[in-house]
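Working notes, beginning with the structure itself.
Shown here: the complex without one of its protein chains, the others still in place.
Then we have chain A:
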Amino acid sequence: MTAGAVALTLDCTGQRCPRPIIEIGRRITEVEVGQLVELLADDPAAKPDVAAWCRMRGQELVSSEPPRFLVRRTR
């Protein structure tokens, strides 16, 4: 487990991309800057797309172990 507790879990299991990405994009602002969001997504596109979303939106990808992704809100 990476440092810091999960502040929000988004269960997008069974959803096709871009749904899980839309979900985290819409709801990351529900946590404070510095807090962790846990995203559960089993679509094969989730692995590249969560990483690309973090890069494009300036968020931190803490861990990527499909179907579980941890993202830290940095802005």
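Criterion: a contact is a pair of C-beta atoms (placed from the backbone, for glycine too) under 8 Å apart; a residue touches a chain by one contact, two chains touch by 3 or more; residues count from 1.
Keep this in mind: contacts and distances are computed from a predicted model.
K.L.:
Which of "Amidase", "Carbon-monoxide dehydrogenase medium subunit", "Cysteine desulfurase" or "proton-translocating NAD(P)(+) transhydrogenase" is the UniProt protein name of the chain not shown?
P.N.:
Of the names offered in "Amidase", "Carbon-monoxide dehydrogenase medium subunit", "Cysteine desulfurase" or "proton-translocating NAD(P)(+) transhydrogenase", the absent chain's UniProt record gives "Cysteine desulfurase".
K.L.:
By the contact definition given up top, give the residues of chain A that touch the hidden chain.
P.N.:
Here the touching residues of chain A are 16-19, 21-22, 25-26, 43-45, 47-49, 51-53, 55-57.
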